[in-house]
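Written below as structure tokens is the structure these notes are about.
Heads up, one of the protein chains got dropped from this complex, but the rest are sitting where they should.
Up next is chain A:
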Amino acid sequence: MIQLENLTKTFETPRGVVVAADKVNMTVPTGEICVLLGPSGCGKTTALKMINRLIRPTSGRILINGEDTADRNTIELRRQIGYVIQQIGLFPNMTVEENICVVPRMLGWEAKPAKARAAELIDLVGLDPHHFLYRYPKELSGGQQQRIGVIRALAADPPVMLMDEPFGAIDPINREIIQNEFLKMQATLKKTIMFVSHDIDEAVKMGDKIAIFRGGRIEQYDTPDRILSHPVNAFVADFVGADRTLKRLRLVTAEMIADPGTPAVARGARPQEALQAAKAHGGRTVIVIDANHRPVAYATVEELSGAHGTVGDFAHPLPATVPARADLRAVVSEMFANDVMWLACTDDQGRFAGVVTQPAVTAMLGQSSGQPLTN
């Protein structure tokens, strides 16, 4: 847990006093990612660097797991906090392996376990250890360097991580990939992370909580959904953008609003059975599934009533399906692309997992609390 208490920093400059942090109070619970978000010069980096004492606070306290960082040996404190800087900062005179081993070695690890750890971490971010351990930073692409920068900070398994725009120097496509990788790692590692960003989309994606800064003050500290649905003032609303409602689509996955009760029948089923199932459910559509339970087609109540033969005779192929894990932005995009009002979702094995409808999406967005519908 990281607690900032009345944290204040003023810089004396020739042009006067700059207040870079103004009585900042916040608590980041253990295992959560808190994103510091705001326009350039609002004090995000300053707040971050006060935590590992690269910048001395003018006043106020920082507690990590209840302990005041001012009372600790600064060098030891820093070795127990993973730090990723925006410029990546890999040491060019060291190989990738040496870079990753810096902190473990300073903490007194033997060479062997440190190297094993480096190989393990490289593997974790999907790079081949044999290929990469003995290369120098200049021999890596920007995205690869950024990954190494992140795992170097993770090397000694620090409980707390500070990340200053860690995915800043990279193209949007690779940034998305690295963000996803990182979130996957975080799901098991459960680090307590302070993450600086100036990109609202990144903040919404990465943050359990977002702190919006302006001029060294926190304007709002809340969950991404609350920030998007309930900005506390015009500044926050303006900063998160006019399309903030649409941005919330990213926060909800298809399975969270899908109706799993939509009837699914085999091709060979009789229309009567299908109609009964539809009636029991109250809908106007049945999904046709194949032998592996995969959704392949649909038929409507109108077509089936009074019909003979099998459901398969009246079925239309499904124009598209979406994974249940997909976020609603992808779902809505797929709906618009196919000009449909609903889509069938599939689970990880491709089996039918329910139906998402446009009204359900709209209802979710309209909910003032931001709590997604659960049917």
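What we mean here is this: contacts are C-beta pairs under 8 Å (C-beta built on N, C-alpha and C of every residue); 3 or more make two chains touch, one makes a residue touch a chain; residues count from 1.
Criterion: contacts and distances are computed from a predicted model.
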item: Choices "Histidinol phosphatase", "Transcriptional regulator", "ABC transporter permease" or "Xanthine dehydrogenase family protein subunit M" - which one is the UniProt name of the chain not shown; value: "ABC transporter permease"
item: Per the touch definition above, residue among A:38, A:60, A:137 or A:354 touching the missing chain; value: A:137
item: Chain not shown: contacting residue from A:66, A:92 or A:268; value: A:92
item: Residues belonging to chain A that touch the chain removed from view; value: 49, 52, 54, 75-80, 83, 85, 87-95, 102-103, 106, 136-138, 152-153, 162
